[in-house]
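Excluded from the complex is one protein chain; the other protein chains are retained at their positions.
Up next, chain A:
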């Protein structure tokens, strides 16, 4: 008895949630875009990860100079696009939450558990990613390690999910190929409707609908005329007219409620207009998703995509805003370096195999200077092109006779923090664009940008463009 009532409640929930956009085809269409966004995020995320923590023997491309700006910009743009896409996907499959019975078999239990994990991990991943770009960290766990591990969890869940759903995906594809119309009129509520008439339910409730509050609520919903379709005349005879008698019905038009409205005529026109209505709903849904993705992207991507700068309303960074026209990730105060960086006795030490040479800023300025135009591109997804001037790192490396294959260890004046000491691969050390920069955009480097001297190299994340340099040392090959 209790079981039966539960089942009826779950069924009613599914039925009340039924909608022409909640169907396997829409789940596949949106899922494809969401999957693409996840794969883009994962790929660019992995790239960013390995730049910071290369596996032994890894080497990276130093061209094009905008490479990292592009990959990490893509990460954040695709990541933002995940918000509307993920919500749309969850909207489509939401009625399945009320599946009856809740667990059909052990495998079904595993599948549902894996989906719960997938959904929870996705929501957390995009939320902490977004808040991280706001430099707000209200969670009780470390960001980078968690985001990295969840990345694997998500990509694994995605593959698993596609594998499990492949029969449905294949069916949608086949249907597209068969009739070319791409319309799938088999809706979640079509199934629910069949189940509604189970003899037990009828016996139990006297009808296929519960009484009481739920029943009245549903009757109220059903009493609403279905969406009217101005275009019904043209589309009913159009190329994508319904191909079968299994016309879908929206929740608004199903069941015993009076199917009113201007279209409740004899069977055939009613069917046609119901199909047209559903098609309209689906188009509206897809348009809404598209516009949402466009809106969130266009109003935030200006922090890295220069042509969109004027539309940048909601990005955490703004091009040109910062000392010398360049945004700052970590301030001198946060890094607690001001005293050491401004000290008169500052020198940059260059070391190799016991040989150490020290250069004051004046001595560095006396060496051959090179000017390059390179972006500072942050892990947080913003970037800023700038003009840098200073000494080629490879010239300094040659002064201490460092091996051409040697990686360098860079040390900052920072007292703590994960990036106080980092390693630079030989491909960057030997690149003619890699500088120990002393000037930025025609002026002496600002303290916030790493005065007295900082690294700038092509295609590296900003956190590795060490500011407030104190020591650079060739490592054993």
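Convention: contacts are C-beta pairs under 8 Å (C-beta built on N, C-alpha and C of every residue); 3 or more make two chains touch, one makes a residue touch a chain; residues count from 1.
Keep in mind that, in the parts below, contacts and distances are computed from a predicted model.
Chemist: Tell me the UniProt protein name of the chain this structure doesn't show, selecting from "Sarcosine oxidase subunit beta", "Amino acid ABC transporter permease", "Lipoprotein" or "Ni,Fe-hydrogenase III large subunit".
Modeler: "Lipoprotein"
Chemist: Hey, which of A:45, A:73, A:151 or A:375 is the one touching the hidden chain?
Modeler: Considering the complete complex, A:151 is the one touching the chain left out.
Chemist: Among A:161, A:357 or A:387, single out the residue that touches the unshown chain.
Modeler: A:161
Chemist: So one chain is hidden, and I want to know which residue out of A:93, A:274, A:337 or A:437 touches that hidden chain in the complete assembly.
Modeler: The single option touching the absent chain is A:93.
Chemist: Pick out the residues on chain A that sit against the missing chain.
Modeler: 16-17, 19, 23-24, 27, 80, 83-84, 87, 90-91, 93-97, 99-100, 104-105, 107-108, 111-112, 114-117, 119-121, 123-124, 127-128, 130-131, 134-136, 139-142, 145-146, 148-168, 170-171, 174, 186, 188, 190-192, 194-195, 197-198, 220-221, 224-230, 246, 252, 277, 280-281, 284, 287-288, 291-292, 295-296, 299-300, 312-318, 321-323, 327-331, 333-334
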